[in-house]
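These notes concern the structure reproduced below.
Just one protein chain is left out here, and the rest sit where they should.
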Amino acid sequence: MWLRNCWYVIAWDHEIPAADVPEMFSRTVLGEPVLVYRTSAGALVALQDRCCHRLAPLSKGRREGDCVRCGYHGLKFDAQGQCVEAPGIPIVPEKARVRAYPVVQKNKWVFVWMGDPALADTALLPDNFSCEHPDWRNKPGYMHYDTPYLLICDNLLDFSHLSYVHEKSLGGSAQIAQAVPTIEKVAGPRGDWPQIGIKVSRRVANVPAPPFYQRFRSFDTPLDRWFVYEFLLPGTLLMHSGGRPVTDAPDDLSRAVRLHSCQTLTPETETSTHYFFQQSHPADQGDASVTESIYNSLIGAFNEDRDMITAQHRSIQRDPDAPMLPLAMDSALLQFRRLVAARAQMESTKPI
Amino acid sequence: MWLRNCWYVIAWDHEIPAADVPEMFSRTVLGEPVLVYRTSAGALVALQDRCCHRLAPLSKGRREGDCVRCGYHGLKFDAQGQCVEAPGIPIVPEKARVRAYPVVQKNKWVFVWMGDPALADTALLPDNFSCEHPDWRNKPGYMHYDTPYLLICDNLLDFSHLSYVHEKSLGGSAQIAQAVPTIEKVAGPRGDWPQIGIKVSRRVANVPAPPFYQRFRSFDTPLDRWFVYEFLLPGTLLMHSGGRPVTDAPDDLSRAVRLHSCQTLTPETETSTHYFFQQSHPADQGDASVTESIYNSLIGAFNEDRDMITAQHRSIQRDPDAPMLPLAMDSALLQFRRLVAARAQMESTKPI
Partner (left out) sequence: MWLRNCWYVIAWDHEIPAADVPEMFSRTVLGEPVLVYRTSAGALVALQDRCCHRLAPLSKGRREGDCVRCGYHGLKFDAQGQCVEAPGIPIVPEKARVRAYPVVQKNKWVFVWMGDPALADTALLPDNFSCEHPDWRNKPGYMHYDTPYLLICDNLLDFSHLSYVHEKSLGGSAQIAQAVPTIEKVAGPRGDWPQIGIKVSRRVANVPAPPFYQRFRSFDTPLDRWFVYEFLLPGTLLMHSGGRPVTDAPDDLSRAVRLHSCQTLTPETETSTHYFFQQSHPADQGDASVTESIYNSLIGAFNEDRDMITAQHRSIQRDPDAPMLPLAMDSALLQFRRLVAARAQMESTKPI
């Protein structure tokens, strides 16, 4: 289950080659291979990566100016997906075209809109500001999952797993799991999106600094930690997190660790997912080696998640009807799944 | 097709770690992953290897005393499968539990009962005495098959294949295939198991010693050989076999080779199988090198079987409706298949 009328991240901007590079970029989103390239003027183009003639992937062809030519029988398509040349055919039929998708870049994330193009509204783009902001620094990350995207949403919506999956990395204390988070609705910017996500605020008092924080400075007292994030449709996490020595005054952040993280999930197929992420630190705290070490911590921790979620997915596949037992900690993830289901239901009754 | 109300071997005892070892043992039986561990008192515990909360495998968690804790969100289960702690939840619901299976060890084989626990009766355990007996010596073996378990039962119920599959190893003569075995019913220890298996007795006169016998002593005359075994539900072979120089008096076993073998098949999935086996020689005949060489012969011969049965399985998968042609040599295997089918039918009408 997934939504179509949403912006999905298909790539980091650096993954899309410049106009003068012959290689083309293609990635599958919601089961559809999508070709993304830049025109000579720098505009982004997203086309269905499948020739309308015999269904060969256009990405096995070549760029010709702002057009692409299929490498099988030579049909040439412009940036709107219209076939403008077919060898040996004087008049190309109007219906010779491939689908073009709305595509937009914001703060280094390249988004495509897989649903009704008339509904694509950039007001719905998430505020992934720290991906590209002079006050913040990060190293962008990408990871591929062989699991459905909702299982990863579940993971991101219940940080109690930090105590167990990430015991030796991001977590470090059973108190994270024991803390009860505050859960609030996030309303959308438009009236037809009354709720676009969930805000989760989890504060944990007087816990040891996780190993990962020691990269900033050496902490010799416990910390008060916080994780405050929005988790937005279709699957984007925007989080402020940090920790402050318990001995410091509540309004004194001088020795605090402060982070901002943008993470987003894009279904590749029913059972595989693209994961784009970064965790930023303030530009005036920490140098390039801190940026690198935060990135490496994240990769390490996200591999722990992927191991667990992949094992969970295999377990579910073995017995797809096995019931899960809802517990208090599932509150946010269940609310998010209901939100996805409700919007999927709306889309299915108004088919695009 | 398989039976549930049976004891299945899940492991050799040495495969289950001691209580103070952090690693946990998990193996799939009848499509269900089962976690097996020992309490500090040494008792065996077998639990469904799937957390009742979000279905993650418990074996990716950790031991805590005689309990196991899930590595995803930290639920803790006791040796009866009851959840005794869930982080952040003051009162754990009664229904938070995983299935516990009856588990028992006999002569180094660890058995689980996958059906109705109320029917689990140790009187039904097979007499695998030579697996652990002062008069016998062996080296335990394990092999994994990517075929349904009944195809391997078939193989063990028709030793005519020794002449062809094992021509150069266990077999050595077409006379084995030509000999007609005696086939008898084996009654169970309880009235509700009127037949639990088949006894097959095959005697072959005046044949060369198989290459494998030469490890005991050098034979310069032909042998009279015998293979006398019970093949019991769900898939256990208990066999006395041997050979005696034809020149020796019938009651003179002084120069005979005598072996006792215990082998058992446990379905992993519909199309894969666990195979546990050993072939024992008398403790007073042959030293450790003989034990090792019997083991190596067995591994070699069982690889020959696996190659053939795997090829047979692929052939069947290509055309699942292709009929087999019953011949006289199939008498025991057809009888066993009818026995399994009849009991499976009983189980399906009294669902557990």
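Each chain carries a letter (A and B) given by its place in the written order, and its residues are counted from 1.
Simple rule for what comes next: a residue touches a chain if its C-beta (ideal position, glycine included) is under 8 Å from a C-beta of that chain, and two chains touch if they have at least 3 such contacts.
From a predicted model like this one, the values you see are computed outputs, not experimental measurements.
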Residue of B:L30, B:C70 or B:A179 touching the missing chain in the full complex
B:A179
Looking beyond the chains shown, say which of A:G71, A:G141, A:P211 or A:P282 touches the absent one.
A:G71
Logged for chain B, residues touching the omitted partner chain are 154, 158, 160-161, 163-165, 174, 177-180, 307-308, 311-312, 315-316, 318-319, 322, 324-325, 327-330
Tell me which stretches of chain A touch the chain missing from the display.
31, 33, 50, 52-57, 60-61, 69-74, 86-89, 93, 95-96
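Operating definition for what follows: only the chains that are shown with their structure count from here on.
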Hey, how far is the Cα centre of chain A from the one of chain B, in Å?
48
